[in-house]
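Here the complex is missing a single protein chain, while all its other protein chains stay put.
Per-chain residue numbering starts at 1, and chain names A, B, C and D are given in the order in which the chains are listed.
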Amino acid sequence: MIELKDVLALSSILFAFGIAGVILHRRNLVRLLMCVELILLAVNINFVAFSNSLADISGQIFVFFILTIAAAESAVGLAMIITLYREYKTVDLDKLTELRE
Amino acid sequence: MDLAYLVILAPLFAAAITALWGNRLGRKFTHSVTSASVFVALVVSSVLLYKVYILQQAPYYVQMFKWLAISDAIKITIGVHVAPLTTLMMVVVSAVSFCVHIFSIGYMEEDEGYNRFFTYIAFFTFSMLTLVAANNFLQLFIGWEAVGLSSYLLIGFWYSKPSATAASLKAFLVNRVGDMGLVLGVAAIFYTFNTFEFADIFSQIAGDGAQNDINFLGFMISPYEVIAILLFIGAMGKSAQFPLHVWLPDSMEGPTPISALIHAATMVTAGVFMVARLAPVYEQAEFARMFMLTIGTITAISMGFVAIFQYDIKRIVAYSTISQLGYMVIGLGASAYSASIFHLATHAFFKALMFLVAGSVILALHHKQDVRKMGGLRKKMPISFVCAVFAALALVGFPGTSGFFSKELIIEAVQHSGMGEVFYILAMFGVLLTSIYSFRFIFIVFFGKPRMSAEAYDHIHEPAKVVTIPLILLAIPSFLVGALMFNHLILNNALGVAALAQPDNPLAVSISEFSGWGDMLLAVVHHPIALILILVGCGIAWFITRSGEFAEHKSKSVKGILSNGYYLNEIYAVFVVQPVQVIALIAHKAFDNAFIDTVLVNGTAFVIEKSSRLLKKTQTGYVYHYLLAMFIFVVIFGWLAIRSGVTL
Amino acid sequence: MEREIPVFMTLAPEISLLASAAIILLIDLFLKGKQKVISYWLSVIALLIAMIITVITQIAVDDVVLSGTYKVDIFGVVLKTTILFIVAGVFIYSRTYLEVRELLRGEFFILAIMGTLGMMILIAAHSLITIYLGIELLSLSMYAMVVYCREKHSSIESGIKYFIMGAVASGVLLFGMSLIYGVAGSLNIFEIREALLSTKPIPLAVPFGLVLMIIGVAFKFGAVPFHMWVPDVYHGSATVVGLYVGTAPKVAAFALAMRLLVEGFGAIHTQWADIFIVLAILSSVVGNLVAITQNNIKRMLGYSAVAHIGFILMGFVTGETDVTNGYLSSMFYVIVYSIMAAGAFGIVIFLSDRGFESGEIDDFKGLRSRNRWVAFIMLLIMLSMAGMPGTAGFYAKFLIIQSLVDANMIWLAILFVVFAVVGAFYYLRIIKCMYFDNAYKEALPDSRFEFRILLGVNGIVILGFGIFPDGVISLCKMALF
Amino acid sequence: MIENIIFYVISAVTIGSALTTIFARKSVYAIIGMVLAFFSAATLWILLNAEFLAMILIVVYVGAVMVLFLFVVMMTDADTVQNNISKFFIVILSIPTIAFLFELILVTSKTSFKVVDGGGSFDIKSIGTALFTDYVLATEVAAVILLVAIIAAITLPDIKPAKRPEPDFDSELANKANRLRMVAMNSSETEADQ
Partner (left out) sequence: MSQFPLLSILIFLPVVTGVILCLMSEGRKKALFSIALAGGVLTLVLSVYLWCQFDTGSASLQFIERFSWISKLNIEYFLGVDGISVPLILLSTITTIVILLTADRTTENYNLYLGLFLMLEGVLIGVFSAQDSILFYLFWELSLVPLLLLIGIWGGENRKYAAIKFFLYTFLGSVLMLIALIYLGSNSDTFAIADLTVKGIPQFYQQMLFLFFLIAFAIKIPMWPVHTWLPDAHVQAPTGGSVILAAVMLKLGGYGLLRFNLPLFAGLSEGFALFIIVLSLIAIVYISFVALSQNDMKSLIAYSSIAHMGFVTLGLFVIFLFKPFDAATAAMGVNGAVFQMVSHGLISAALFLAVGYLYKLTGTKKIKDFGGIARKAPVFSTFFVFFAFANVALPGTSGFVGEFLVIIASFRANFLIALVSALTMVLGASYTLFMIKRVVFGCDTGKAVAMVKDIGVIDKYVYGLLAALVLLLGLSPSIIIDVFQPVVERIIKLAI
């Protein structure tokens, strides 16, 4: 039997790494988006684990929706990246500093 | 409706009418209305004097209107107090004022501010009468300040002259220093007696003398002393006592009739009048009387010296006035209130006369005031000369003249006051000084060779009748009124000064052996010291003026110091005016602008702006900065949650 | 009062809005050029219809439907109506702006309507799933709108930044939800509350998960330190998008906080109130201070929004006690704020209607002589934002301060009013520019009729709420109890 | 017991692939790491009785999203952007990361989550039933979100940068250059100084 706490530990690690990765990939937008996916993966693992341990279906339903939304979000995000690339010819976030004080 | 209203209201209406419509109705109208109004005041006040003195009516009060009532406990009214002292003052004031009105018709003839001038002097007369007629402190103060205002306006009458405006400002400000004392004195009165009415105060003093002491800057002092000294400070300003006398010589920038009216006869005596009016209070304040005696003596002597060394005809008279005011204060200090009022009255006439003589000389010389450019005028201006001699004789107190009685009484009173022999000696010495500067004035102006161009000398002539008639009008009382008043004022105690009724009063002691003015005159034979001093002074005056050459005094010599009035103006400039200016500048620039506004107010704005710019820096434009910040706060908030969660 | 209605009817507003959106999407395909204005009119009408349906169908209902995922109550009606009204206003304000830039196309309206739908779902959501979906629907529409209306690079920049931070914030929110789900065993808000009440002691995961959710909420609000997207989006995006983002979603964020935090976790209010204090103080301080040195009006409005959020959050700090109801204050504030912000943005749009992108505060110079009506309404809005009595903004601040005082948090009240004074400075700066400075430009062309009417109504509403706030307050009271 | 071993292996693989995703030099490697992570996660989910979701994860993510990422990486030359991450930054970043990790582990380990014996196993049918009964609203909303995503994905890159409107006479007076000058004169600094 898999211990719930272990699964949670795994998801925690993924979650923390995901956030760190988002920050670490300060320049490359595509990589940054990947790290966002990692965060969502961690959340999904959480929900699945809880759903299993609680024997409650709603967790799995939530994961289903999160997957859907994450896909949609990725689509929108990637569309933005394409748009950005068309105008700036780069996906470098560090070049995007027009909006600052 | 009592006639007494008219005393105050007639000049007021005259002033108001001429102020509003004077320019439209013309000069003749102006001077007629104002002179008539003052004449009405003179007549009415004479009637009043007659009523209360000759007919022996009890003093009464005519209330004109309620000024203020607070809490039902305090009621302040404006009105006319009809009593011997006040009516006498009214008569003196309106009489002198009337003469000055007449004189001014001629004197101011060529001035473009003619109407304005008459408005002012009518207003002044009103103010002075208000002051005199007061039966409470508030009305006294209103009049007191109003005469100050008129004085200010009249000194600065020729407002285009910078020196005149400066002098008027100075007069007002120095007076205000005194007024501060007066206001505080009034406050002290109210604190002690809970009323502003003179009568109430006197009855309280007469009833229960014990009052709570006042915490005077940490010292517990008898309220009477505090009141007396504070009020006297007010008197010092108005009556030009050392060291607040500095405005009076400068006030000679005003037209000469003004000098006669305000700065010799009436306004400057207001202080003396007030102290005399409050005699019961002063009787309770021995230290204050000592103080007055000292100040009076210093003023009389020191200003007498200064008068000797003046070259400006009006300044000579001005310093002489201060010196004489010193005598009046000496009299007050010696509890000889009646004598002071007596001297006040006689002085009003002969000093006004002296000023008008000076004015007529100035007029004749086309507004030249330097005595070094005069001389030998007695042939050209005989009336003026005679009047001048009369005035001088009265001034020095030549036996028989009005000045003789009044001044002699003061000196006698000092002798009997028990305040110390030194005051008596100094007072006597003052007689010598008076004699010197008075005769010097006569000699230097009317005798000797003319010190102007022959052509100018030829053109000198006696001014018109409107000028000379007031001289004569004033010369008569200057000479004669003394004996009359001696009998009534002093021997009969017409003023009803309670102090005089006390057998140990110095004045009472000194008149105890007289039964009439003749006795007093005869007493000179037994005590001729004063007469001798007068004659000696005359001789000295002759000696110092005989050469006919007057060098400018060296500034550092004794003469220089004296001729510049002990450099008091300069001392004030260094020790009062300049520090004030520096403080003002520091207060404005350094504290108000630099500290409060720049440092505190704009400093706050600056700090806010700086912190704004600092905080703005957090918006770097780099997403990872934002994310890192968010992350760190996630951690912090998470930690806070865990900590609070653990304690659950 | 309560009445039974078919489930279908409870969703009528949302369904009608969705249907209209679909229809507009289809119609728009066949419209060309100038005809696209039909989409505009249809969108406005769709919003108004949805508003009417909301009122008709939901007014006296208090029910949780659809297996507890959706709640229909007065609270929802009030906020939904407000949002629909505001979005309709946003469309009207945007028309000329979009036309001139050739952006007046169906996509803009569809995206905006979808976002509105997201907000409506958020308002009515009663389950973590619905809440999340509502947030995402709203967010994705906004991301798209920010990038869609671009006439300058910074639109994409702001869109991408917003997107990245939003995605991370969603992740954090979700993680928090997962922890709560783990403890409570349900996604239903009601069941979560029951579970919390029955669990003693409250496990550690609850406050922690709660904090993560609060962070998600705070991000939606734009509270410091999760505010960085606010000035960028306001500044970088097209003004019409700024108008959209800066108004209705604030109301939605309030609803989110109410549903998620207050209804779900009201029992452990003290647990999360402290976090709100920190957020509120930081928002007020940073928002007000940084706004002072802004030269761009939209950026300034962004920081001003952050500052206002500080006030709104303060209502959550005091919460509901015997003597005070902070939620009421917040609700009033957020409604009033979104109306004020709409007006302010409307005027910025007005200034940039015909030509180049306005945005510098200096563009307001001499507005008084260029168009005195617009200047007056802007004056009104600025005074209202500064909290001048007689305007709606005063009672907003009044209620918040009253809650603080009643909750015995005097020091917080002092801090907030002091920063309100700091804030008054930058509103005054606009007034200064409009009224005291000289114009360097000619008079402005007049705008469309409906624009003017709306601006007038906007001003009147601000003034009216300022003089007779009773109605709105009772409405809020009704909504909350 | 075997489950536990499998779990630890899977965990190790997941973490390793996550690290690859983060630290890979090339984006393509990162994507491959990502795919690996999803696969291992799917495995884990099967262990956790969520077979349907595991399938979805692989189909949707690996099959669609990751391919999309791959396309984008290729289209945009994402690797031309090189991260020059300084050691210092990594240290800075690692502090909150470790702290956060610590918090997460602390929270998850200290909390006693409800555990139903045997766990819940849900087949596709029950999930489908739930989706279209209890969560029908959510399903609808998800559909709408996908619609929005479609609209966004289609229109965003498609729309040409809007052309700047022709400046009319009014704004002629305040063109860019003009405006810059005004900004230089801007009053904000001086005013705040006052």
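The criterion applied here is as follows: a residue touches a chain if its C-beta (ideal position, glycine included) is under 8 Å from a C-beta of that chain, and two chains touch if they have at least 3 such contacts.
Fair warning: this is a prediction, and the values are worked out from it, not measured in the lab.
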Message = Among C:I15, C:I38, C:L428 or C:V457, which one touches the chain that has been omitted from the display?
response = C:L428
Query = Which one, C:I45, C:I410 or C:I460, makes contact with the chain that was left out?
reply = C:I410
Query = Which is it among C:G68, C:G266, C:G390 or C:G464 that touches the chain not included here?
reply = C:G390
Ask   = For the full complex, which residue in B:I102, B:L129 or B:A188 touches the chain that was left out?
value = B:A188
Message = Just to verify: which one of B:L3, B:L25 or B:V177 makes contact with the chain not shown?
response = B:V177
Those residues of chain B which, in the complete complex, touch the missing chain = 65-71, 73-74, 138, 141-142, 144-146, 149, 152, 156, 159-160, 162, 165-166, 168-169, 172-173, 176-177, 179-180, 183-184, 186-188, 190-191, 194, 214-217, 226, 580-581, 583-585, 587-589, 591-592, 596-597, 600-601
Ask   = What residue numbers in chain C mark contact with the hidden partner chain?
value = 323, 368, 383, 386-390, 394-395, 398-399, 401-402, 405-406, 410, 413-414, 417-418, 420-421, 424-425, 428-429, 431-432, 435-437, 468-470, 473-474, 477
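Keep this in mind: only the chains that are shown with their structure count from here on.
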Remark   = Comparing B-D with C-D, the busier interface by C-beta pairs is C-D
Message = From the mean C-alpha coordinate of chain A to that of chain B, what's the distance rounded to whole Å?
response = 96
Query = Distance from the CA centroid of chain A to that of chain D, rounded to the nearest Å?
reply = 3
Message = If a residue has to touch 2 or more other chains to count, which residues of chain A qualify?
response = 8, 15, 18-20, 22-24, 26, 29, 33, 49-50, 53-54, 56, 58, 61, 65, 69, 72-73, 76, 80-81, 83, 87, 93, 96, 98-99, 101
Ask   = Which chain C residues touch at least two other chains?
value = 129, 133, 136, 140, 143-144, 147, 160-161, 164, 168, 172, 179, 182, 185, 203-204, 208, 231-232, 290, 292-293
Message = Considering only the defined contacts, which chain D positions touch chain B in the complex?
response = 92-93, 96-97, 99-100, 103, 106-107, 189, 192-194
Key: Touching residues (chain side chain C, partner chain A) in the complex   = 128-129, 132-133, 136, 140, 143-144, 147, 153-154, 156-161, 163-164, 167-168, 170-172, 174-175, 177-179, 181-182, 185-187, 231-232, 235-236, 290
Note = Residue set of chain B touching chain C in the complex reads 608-609, 611-613, 615-616, 618-619, 623, 626-627, 629-630, 633-634, 637-638, 640-642, 644-646, 648
